[in-house]
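With one protein chain held back, the other chains of the complex are shown just where they sit.
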Amino acid sequence: MKGEFYSYLETKKYQTRYRQEFITITEDVSSAIKNSGIKRGSAVIQTHHTTCGIWINENEKNLIGPSEEIGYTADLRHVLDNFASPMHDYGHNDVKHDGNKYGKRDTHLCEPDENGVINECINGHAHAQALMIHPSITVIVEDGQILKGRWQEILLVELDHDRERQVSILVCGVR
Amino acid sequence: MKGEFYSYLETKKYQTRYRQEFITITEDVSSAIKNSGIKRGSAVIQTHHTTCGIWINENEKNLIGPSEEIGYTADLRHVLDNFASPMHDYGHNDVKHDGNKYGKRDTHLCEPDENGVINECINGHAHAQALMIHPSITVIVEDGQILKGRWQEILLVELDHDRERQVSILVCGVR
Partner (left out) sequence: MKGEFYSYLETKKYQTRYRQEFITITEDVSSAIKNSGIKRGSAVIQTHHTTCGIWINENEKNLIGPSEEIGYTADLRHVLDNFASPMHDYGHNDVKHDGNKYGKRDTHLCEPDENGVINECINGHAHAQALMIHPSITVIVEDGQILKGRWQEILLVELDHDRERQVSILVCGVR
């Protein structure tokens, strides 16, 4: 297929609610593709963060949770926390400050708050778990839709605690 | 390089034969690139499934198996099953049906068969292992070929039992 090249970019914000939450964003990606008018090409879905990512899988509650809502530990929480436990020691969590003068982590720090305290997340495990979740995923666009199978859903994966997250969607191709 | 934008899409079917099988599909991707006539650009290789994916690595039999053919457990079967064992309990596998009225999984079910039985796969581990294998991978196309190193092969990875799988290949760029 030959045609004029179009590109379209949207950035969306999400408020996550739990540690290690999987949020289905398939509809938002579909909507960006529709807004682009592009019929054939690709969509790149990318986070702006280091402790959250993108995954494509089935959004069945026993797999992904939220554990806080189903009332027991979801399968992937078992697996991810077994891979890199939030209970282990991480040098990344050993933040140097007035009360921890020999802390190993003395760079990559947020600004201190009005009391001089650096409020860093204790999130070494979340960076490690991000080895598995993707910083970006590209999906094929055909007939103006995501080319995907029956059970495939696009998921934003929060690996850290609840916070605001941004996801950008770039659609490129022909109309 | 400047030029008219072309895109080309092919979908291929594969019959997998074993649980956790790695199938080399490099030639099929090369063939799609050739069919596209595109000389410079990219190829997105994407599965339609949630318990199979794409990986690029060396297709050496001790790494990838099939274990059933080499007669011992391939290295990556050890590693993947250690990460998410098929022997563990998964809520995803606890399917609610007439004989399991309190099963945790009461959604995302296949249609019952002619006897009213829901033949769901016991595949929680395969979804978890899919955290590692990619739903899609993009490779660079240069001089009408996949840009790749000596040992790199494109692999379709079956994480579930044997079944039919679909892979789509989108090639975009200039001729």
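Each chain gets a letter, A and B, in the order it is written, and its residues are counted from 1.
Here, contacts are C-beta pairs under 8 Å (C-beta built on N, C-alpha and C of every residue); 3 or more make two chains touch, one makes a residue touch a chain.
What you see is a predicted model, and the numbers here were worked out from it, not measured in a lab.
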Considering the complete complex, of B:Met132, B:Leu156 or B:Val171, the missing chain is touched by B:Met132
Among B:Glu27, B:Glu58, B:Asp89 or B:Asp162, which residue is in contact with the omitted chain in the full complex? B:Glu58
Which is it among A:Lys39, A:Arg77, A:His92 or A:Lys148 that touches the chain not included here? A:His92
Logged for chain A, residues touching the omitted partner chain are 4-9, 44, 46-50, 83-84, 88, 90-92, 94, 104-105, 107-108, 124, 127-128, 130-132, 134-136, 138, 166, 168, 170, 172
Missing-chain contacts on chain B, rising order, are 1-5, 40-42, 55-63, 70, 72, 74-76, 78-80, 83, 132-134, 137-140, 142, 147-149, 151-152, 172-174
